[in-house]
Each structure stands twice: as structure tokens, then as C-alpha cells.
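All protein chains of the complex are present and in place, except for one that has been dropped.
Our next item is chain A:
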Amino acid sequence: MIELVNVPSLMTIQDLGRTGYQKFGVPVSGVMDEVSARLANYLVGNEDNTPLLEFVLRGPTIRFHFSAVFAIGGDVDAKLNGIPINPWESYWAKRGDVLEVGTLKSGMYGYIAFAGGIKCEPILGSCSTYIRANFGRALKSGDTLSLGYAILTEKEGKKLPKEFVPKYSNESEVMVILGPQEEHFTEEGIKTFLSSTYEVTAESDRMGYRLEGPAIEHSEKGADIITDAIPLGSIQVPKSGKPIIMLADRQTTGGYAKIGVVARIDVPKVAQTRPGGKLKFRAVSVEEAQKNLKRRETIMEAIKMFLLGKLRAYKLKVFEEELIAFTKVEKKR
């Protein structure tokens, strides 16, 4: 069991989301930054979808009532019993140990993964918190959480190679696939969207990020559409012309025209942008977006295997370019 001694910001239990129920109006939810969350889980030997803690900007203080292995995902200083520890590394905590996680130095969402995951009663197949429907709730100081069973030996001391540590920026270029309602915008409107810089406003949360910037012009078809589905990363443009990027807790359907959808590979980049941060959009084809996503997933799989001790990593220098190569670890007989 772990005790949340201090929870200074919004903190929830999340996994990779609730799929299969959007046709009943149930939002997907899930972690805002799947890459950081999955890497944190890999560090403690968990699967991709294991429930973990997600916090906004400021981390919690946690007391361990049993031994546990944990890892922090995020650009943050932390202390275990007052001694500084690193993010992206797994540690063994003993009964009575206290973990203090500080404030994120970059990025918006941080993660704490525990070997075995956080125990929870799934709702519609997922442990993701969705506050609006009382699927779980925001965690608060004094709450206790149980952890799932895990063999802890050989799970601590794993370190994510620094080449793979996510970097969070407050100025990003984001790939988008235009449509599906591009005909609701003038040519000029689409040009404005693709050539301007948009700022993330303070009116942003797990549901969506509202952007400020040059207004996008609608065509004579207008801003409203017959209510239609909203995939992750959809960029809706209401009458104001100011885009809204729909994220994890987005409603399943909506009536504003979508000018484009953020490529899945770039959703974490958007999610980690703080209010005041800037985004620029670049149109890509579906094929290009999918190719990039596949490449990332190959790397994610290799990192997972590396942290499980099934792959070995080598640094190579090829024509001045540094590369990481993975090879299989042969089992000794």
C-alpha cells in the first residue's frame, strides 16, 4: 500500500484508455502522453497498459507502507528519504520510505509507475479516471492506494538511456492530417492555419487545449456540422476561428468542423505544451504519419526489450551520426 501524503495538483490514475464504448458516448480518457507513461511503465517491468499515476506540473509526496519498485517519468527532481534521485530510473522503496516529487522543469504531465501497477477496479475495461462521469476521481492528500503483485527482484536500477529520454518543448511543430471537414474552411483559412503560430491558452485541460492566434476563416458552409465523431487530436474550429485540440478526455462527438487531426505520434508533444507554449502545424499525408508512428513503435518495442534485459544496446557512429543499435541477448546454457 502507498499513502499519498501530499497531492498538490490534479493527479489521477490512468492507463491507455477505455476503448469500445465510444458508441455509447463514453470518452476514451487515458494518459495524456502515452510515450512518457509507457516508458515509465517499462522501467518497472510493466506492460504498456498498466495503470499508473499522472500528475499535472507538481508531483506528490508518497509514503510506502510496503516494499515497492517505482520509476518517475518526467523532467523533474525527486527525493527518496531526502536523497536526490533521478527520473527515468527505477528504485526500490522500503516500508516507511518517503518519495517527494518536485515541480516539472519542462512539460505539463508527469508519471509515476509502480511494478505491478496500481490496483484498481476497472470500469468498462479500463482504470482510466474520467472525472465528469465519476469513473474514479481526482486523488487527494491522505488517499491510500494498493499496488498489484509483482516480483520486485531485478526490477530496480533500470535506467532509460539518455538518448531515449523524452524532451519537452514549449515550441513545437506538429504534424496534422487535414480534414475530415476541410470544405468548411476557405483556402485562405487553411493557409492561415498552416502558416501561423498558435499559443496554448490557460483554458486547457485533459479534455482539450484551446489555442489563441490568427482566426481561421470558414467557408460559406460555416463552423457547425451535423454532430460527428471526434478522434484523438481532432482540431475543431468553432465560429470564433480559434482552434481547439481535442485530447484524452474529449467528448466522443461534437458539432464543430474539424480542420485536421494531429498525427498520433505528435499527440504527446501537444499534451506536454504548457499554457503560453507555441504550436505550428504542418500538413502531412496519412501514409507519412503512419510511417513515422511505425518507426516510433519499433523503437518503443526495442526499449521495452532492452529494459527487460532481452536486448542489448550499442552506440554506433555512422557518418558522423550517432545511432543506437540493439542486438539480442543470447541465453547462456
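Everything below uses one rule, namely that a residue touches a chain if its C-beta (ideal position, glycine included) is under 8 Å from a C-beta of that chain, and two chains touch if they have at least 3 such contacts; residues count from 1.
Just so we're on the same page, contacts and distances are computed from a predicted model.
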Which protein name, taken from UniProt, belongs to the chain you can't see among "Glycerol-3-phosphate dehydrogenase subunit C", "Iron-sulfur cluster assembly scaffold protein", "Allophanate hydrolase" or "Electron transfer flavoprotein, beta subunit"? "Allophanate hydrolase"
Of A:Lys105, A:Arg132 or A:Lys159, which one is in contact with the hidden chain? A:Arg132
Just to verify: which one of A:Leu152, A:Val165 or A:Leu232 makes contact with the chain not shown? A:Leu232
Which parts of chain A face the unshown chain closely enough to count as touching? 19-27, 123-124, 132-135, 177, 179-180, 226-229, 231-234, 251-254, 258, 261-264, 286-287, 289-290, 293-294, 297
